[in-house]
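As you look at this complex, bear in mind that one protein chain is not there, while each of the others sits in place.
What follows is chain A.
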C-alpha cells in the first residue's frame, strides 16, 4: 500500500522551497489557450502577454525587460498603468463588488452616511448582493438584515440581487442562490482578468478563474459602492508549483491543507499565491475554487490559477461578458517558489484549533468523533458531494455518527438530487446519502460553518468533535468554544463518518 512507502511526516520530503526568482515554468498550453481565445471573443487585448506597449521607453523596446505576475498584470490593467511592482499603492477600478447579509447592511450604512441618503451607487450592474449567511433562522435581526438588502436593491435598482422571501421553503424562491462564493461562479460573475472585491474573506475563491479577488471590510465596501474604485497595495507573489498525477484518494482540500501546513497561517500575509503545475491544470473548476478559497487561511491577499481551456469551458454558458485572461510573464519575479510532488501526498487534516495544524489523516485514526459536516464555500459544492457519495458507495456501509449535509447553493442542491454518481448504476447523491444514513440535505446557506445564530442547522451547541469540509477550526468557529474541528477533504470526511473516527479514505477507496 502506498502509505508504507512514504515517511510518516508530511513535511520536507516532497517539497523544495526554491528562491530562484527567475525560474520559469510557464505552462506552454496557456499560449495556445490565449490564441484560441482571441479568435473567440476579444477585440481589444491590452495586456495579455506583456505590459501595454504604448508608453514603453526606448530601453525596453525589443523585449519585455520587467516581467509581471498575473496579479500584477490584473492590477496594472485595473489601475490603467503600464507597469506595477509589489508594494505600489494604486487606485483600482473594480469590476464586481459582492456583499451579503452579514456585511451588506453595514456597508450600505456607511455608503449612505458618507455619500448621502439619496446617493446612487457607481454602477447598478456591477454590484452583486447575495443573502447567504443567516437565512433559515428565526433571529429577528438576521431577518431584518436581509430586508435591509432588499430595500437597498429596490432603491438602487441593483441588477443582481439573489433574494429570498419565503424562509419556510427555499425552493419557492427561484432567485435565491446560497453561499455567495459558489453562487458568484455559477451565475457567471467570475471572469478571468477582472477585479472582484467582496465583504467576505473567502472572496479569494474567485481567483480560481484567473482574476484578482479579495475580501474587504464594510468601510472599504461603502467607498466602492460610491466610487467603483479602491486603493490597493500590489502584493508580491508566492508561486506554488504542483506537479505529478493526483492520486485518486486526494482532493484539492488536501493540497491546500498541505500548503497551509507548510507556510503557516501567516505565511502568505499580504501576498498573492499563484498555483501552477500539471496537477493544478488537471483540476476542475470547483477543485480550483477549493484551492483558492483557503489562501486567506494562510493570510494570503489573493490566490490565482492561470485560466485555461477548463476555465473557458466552464464559462461558456455562464457569461456573455467579454474578458481578457492574463498570465505571468516568463521573466516575472516571484518572492519565492514552492514545489510539490503531489503523487506522494497523503490525505491530510488540520487538527484543532488552527488550519495550519496539519497531520496525516491516518495519524489521527484514534481520534473519536461525534459528527461530520459537509458544506460551505470550501466543501459544499457539487464535486464535494459527488466525492463524499463515492466513498459511501464504495463502502456500502452506514455512517456511525450524525452526518450533516449543507449544499452551498440551490444549484448544488438540485445536482445532489439529479446527477447520477459515476459507477453507481444511475443513483443520485441523495439516494446514496439516504442509504448511508446521512441527514437529509439541508437548505443551502453558509450554515454552521461559522456557527451563526443559535438555531442554525448543525451548529455545534455543545463541545463536540467534528470532522468538517469547511475552512476554519479556530475556537468557537462552529458554535461552541470548546468544540473541536478537524478540517478535511470530502473523501476524508465521508470515510470518518463511516467509522466514527478520523479516517484515511484509502480504507474505502481502492
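What we mean here is this: a residue touches a chain if its C-beta (ideal position, glycine included) is under 8 Å from a C-beta of that chain, and two chains touch if they have at least 3 such contacts; residues count from 1.
In this section, contacts and distances are computed from a predicted model.
With the options "Translation initiation factor eIF2B subunit beta", "Cytochrome b-c1 complex subunit 2, mitochondrial", "3-isopropylmalate dehydratase" or "WGS project CCBQ000000000 data, contig 00053" in hand, the undepicted chain maps to the protein name "3-isopropylmalate dehydratase" (source: UniProt). Considering the whole complex, the residue from A:345, A:429, A:450 or A:495 that touches the absent chain is A:450. Note that of A:67, A:86 or A:131, the residue touching the chain absent from this view is A:86.
Of the listed residues A:142, A:273 or A:432, the one in contact with the hidden chain in the full complex is A:142. Listed residues A:94, A:110 or A:442: the one in touch with the omitted chain is A:110. Chain A meets the missing chain through residues 86-91, 102-103, 105-106, 108-110, 113-122, 133-134, 139, 141-142, 144-145, 148, 199-201, 203, 215-220, 222-223, 226-227, 229, 231-233, 236, 265-266, 269-270, 296, 299, 301, 354, 450-454, 472, 474-477, 481-482.
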